[in-house]
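I am attaching a structure below and will ask some questions about it afterwards.
With one protein chain withheld, the remaining protein chains of the complex are depicted in position.
Note that the chains are named A and B in the order they appear, and that numbering of residues resets to 1 at the start of each chain.
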Amino acid sequence: MSFNRRRFVQAAGSSGVALAFSKNIFSQTNSNVIRLGLMTVKTGPLASGGIDMERALVQYLRERNNTLAGRKVELLVGDSGGIPAQARTKVQELVERERIQIMIGPLATGEALAADDYIRQAQLLTLSVAAAEDMTQRKPNPWFTRGTSTSSQCAHPLADYCYKTLGYRRMAVIADDIPYGHEMCAGFQRVFEDLGGKIVQKMFPPLTVPDYGSFLAQLNPKIDGVFLGFAGSNGFRYLRQFNEYGLRGKVAPVGGMTALDEAVLRNMGDEALGIITSCWYSAELDNPANRKFAAEFRKEWKYDPGFYAAATYTEAAVLEATLGAIKGKIEDKQAFMKAVRGIKVDTCRGPVQFDPYGNVVGNVYLRKVERKDGRLVNSVIQTYPDVSQFWTYKPEEFLKNPVYSRDWPPAKNLES
Amino acid sequence: MSMQFWVIQTLNSLALGGLLFLLASGFSLIFGLMRIANLTHGGLFMLGAYLGVTILKVVPNLWVAALLAGLAVALFGGLLEKLILRKLSGNVLGQVLVTLGVAYIIADACLLIWGGDPVPIQTPAFLQQPLRVAGFAFPAYRLAVVVLAVLVGAILFFIMEKTRLGAMIRAGVDDMQMARAVGIPVSRLFTIVFCLGAGLAGAGGVIGGPIMSAYPGLDADMLPLALIVVILGGVGSLVGAFVGSFITGFVYTFGVALFPQLAYVILFLPMIFVIAFRPRGLFGRFAA
Partner (left out) sequence: MKRNICLFGLLIFLVVLPFFSGEFYVNLASQVFIFAVFAASINLLLGYGGLATLGHASYLGVAAYGSALIGLKLGLGHWIAAPAALVGTTLMAGAFGLIALRASGLGFLMLTLAMSQVLWGTAYRWVGLTDGDNGLRGLTRPAPFGIDLDSASAFYWFTLAVTVLSVWLMARFVRSPFGAALRGTRDQPRRMAALGHNVWLIRWITFVYAGFWGAVSGLLFVYYHKYIHPISLSLTNSAEGLLAVIAGGSGTLGGPLAGATIVMLLKNYASAYIERWNMLLGFVFVIIVVFMPEGVVPGSKRIYLKCRQRFASRA
């Protein structure tokens, strides 16, 4: 009896669902409106970046009255919760149910990789925030472009700066034990050692370790600096403990693009002053697009835009420019992909263009944490123009090597 | 590995152990007396940390903030026990699932209220300078945490051994039926113990704040450690929680430093062995 009822309820429920979506076949979409999907993370530990992504994109569209290249744009937002399988499902939902024509996002590397083959299958135009390197290198996805950075793109110039300008010769690297961390450190190590420096220690603490004490204790004190390849809040936590262990002043920390993001910086204090990081953006950039963007963002949300906010704002600018180049005809996907590799746009991060693999070529900024107007900011101290994902290496040779990982390039100078 | 390495790691282990004791002592009491595996415990720790952040804006003294946050979390725990867990007495799976559900609710609520960025808690000023020990700098605050843990342990031990409340708790852990038969007000005891456990966790969150900060995911990081401590040390035993905390602190700190690839295995393998082959743990009153 109860078995029967349950099945009945299930059947009723399913028919309800069936009715709900049958309207889908008959629904009409206004064909002149461009349907733009934003794949982001609004719940879970990655949420703060994801929320920034949405805020900046909404701001961009609002500034232009929701119209790009003469066509109205409708924004549909998907939340993946930071879970790759869910990201893939949400992308599918955005494509199949909401009929988006182009997607900005996703946020995290794992999510981009999960959605990779679906993007290929659906031929979904994608302007990515996530850093998954091989998607624009050894396994390039023809519908995928990235306006932010690969994991190592900003680490290469920093290594150059550390060797040439700061005069460091011996360094250690530490990052989360995830491929993003491995790739970033690998890039740093490669350039640093190719210039003649030595990486004497590599450490990869687990992503969720509550306490960096044991890693700080192991840190080789006879080094000039330590490179931090952390993401999210880990860089911030590491630095606080770094100071507590009295290492401040003895060893100089330098950070990758997500170690001291503006989002994290606003909760820090004097312990962050003077630390140098490299990133493709800083809220302090002095170009016309950013002056407007950062000021507006700060006025509305009371904090500086960082990595994630700038990411979608930049991608939106890329979208607008490409649409302009193909006269708004987003339906012609091939033309879009071709056009995006040919444009040059001035965005809030400076001028950008794309390499044949779909990855951005743009400025990378060396920034130093300073106090300005009573708050901590990433002031720009040097700019490396036209940095590509391959740094100064020839693409063909770069790609012949295995993908950056924990063990490649091999560390020959380690001292235990 | 230099002598320096061993010394510093030992001190780190002690500090982590101290923090774990604050977290796990409550968990052990709740598990021991009420037979509830309180999967909300990590969330209570995190909630305490976040409450501490807000309280510190008004009352800039860490110890006072810890006390206040502890009281607030204790109140929350009491409500949880009275309104929800009481209804599920005897339903082991139900209690586990409900505490898991509440953990989700707390985690999302913290995200909603305090946002997704990590929030630091300032170390008290006089403990900010590192202590120079054996020619190496060691954060003074961590030593303070160890001292605090020992103090709290002593107070709890006193309560358990020398007061009537403690006698009642111990009786309940040993033999619930007899305790009831003898007239011990078991329901009220349950609420008190749950409040105490929750309060310890909440205060622990604030105390741990200067080391770990308050961030989303803190609950998921701390809960497995609390579980391990309690299983290892033995359910319902304060001494077990104390010893288990420091053993876990050592195993975790050295394990992560020496074999980072196997961090989780090193942590959980002892727990598996204990439950499988010595379910009482080291000092437990009964099998988990």
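Simple rule for what comes next: a residue touches a chain if its C-beta (ideal position, glycine included) is under 8 Å from a C-beta of that chain, and two chains touch if they have at least 3 such contacts.
Note that the structure is a prediction, hence the values are computed from the model and not measured.
Participant: Any idea which of B:3, B:178 or B:272 touches the chain not displayed?
Facilitator: Of these options, the touching residue for the absent chain is B:272.
Participant: Decide which residue listed in A:53, A:68 or A:114 touches the omitted chain of the complex.
Facilitator: Checking the options A:53, A:68 or A:114, the one contacting the hidden chain is A:114.
Participant: Sort through A:178, A:289 or A:361 and give me the one touching the missing partner chain.
Facilitator: Here the residue in touch with the unshown chain is A:178.
Participant: Where the complex has a chain not shown, which of B:15, B:144 or B:231 is the residue touching it?
Facilitator: Checking the options B:15, B:144 or B:231, the one contacting the hidden chain is B:231.
Participant: To test your reading of the contact rule: which positions on subunit B touch the chain that is missing from view?
Facilitator: 35, 37, 84, 87-88, 91-94, 96-98, 100-105, 107-109, 111-112, 224, 227, 231, 260-265, 267-269, 271-272, 275-277, 279, 287-288
Participant: Footprint of the hidden chain on subunit A, which residues?
Facilitator: Those residues of subunit A that touch the unshown chain are 2-11, 13-15, 17-18, 21-22, 24-25, 42-44, 79, 81, 83-85, 88-89, 92-93, 95-97, 109-110, 113-114, 116-118, 121, 132, 139, 177-180, 182, 206-207, 405-407.
Rule of thumb we're sticking to: only the chains that are shown with their structure count from here on.
Participant: Between subunit A and subunit B, tell me the centre distance in angstrom, where each centre is the average of that chain's C-alpha atoms.
Facilitator: Whole-Å distance between the two chain centres: 36.
Participant: Taking the complex as given, what residues does subunit B use to touch subunit A?
Facilitator: Residue list for subunit B touching subunit A: 4-5, 8-9, 12, 15-16, 108, 111, 115-120, 122-123, 128, 130, 136-139, 141-142, 211-213, 215-218, 220-222, 225, 253-254, 256-257, 260, 263.
Participant: Inside the complex, what are the residues of subunit A that reach subunit B?
Facilitator: Going by the criterion above, the answer is residues 43-49, 51, 177, 204-206, 208-211, 213-215, 217-218, 232-233, 236-237, 240-241, 244-247, 263-264, 266-269.
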